[in-house]
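Apart from one protein chain that is not included, each protein chain of the complex appears where it belongs.
Right, chain A next:
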């Protein structure tokens, strides 16, 4: 009885008694899975519409440039170093939206 009353006058002893005497709840993968399964479906990104609109404009502008570049080459009949440089720049700009569209999908696929 005296020992028990001593414990209640000593916070550290009481802390040790609680930490030793009370049951623990170990980490379980099951609990994490349950929580993750209860989360609401992924929300659609608010920028989706704007994003796709921007991609559409970019692709349209690039298509006009490509058509211009091809008709320029065909009318001239020869390809100069400058034309190849223009093509490289156009190719770079064309790859940008393609990578931007495909990269998140590839990353999501790899994660799954």
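To be clear about the criterion, a contact is a pair of C-beta atoms (placed from the backbone, for glycine too) under 8 Å apart; a residue touches a chain by one contact, two chains touch by 3 or more; residues count from 1.
Operating definition for what follows: contacts and distances are computed from a predicted model.
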Chain left out of the displayed complex - its UniProt protein name, from "RNA polymerase sigma factor", "Glycine reductase", "GTPase regulator-like protein" or "NADH-quinone oxidoreductase subunit L": "RNA polymerase sigma factor"
Residue of A:14, A:50, A:70 or A:98 touching the missing chain in the full complex: A:14
Interface with the unshown chain - residue positions in chain A: 1, 4-5, 8, 11, 14-15, 17-28, 31-32, 34-36, 38-40, 42-43, 45, 111
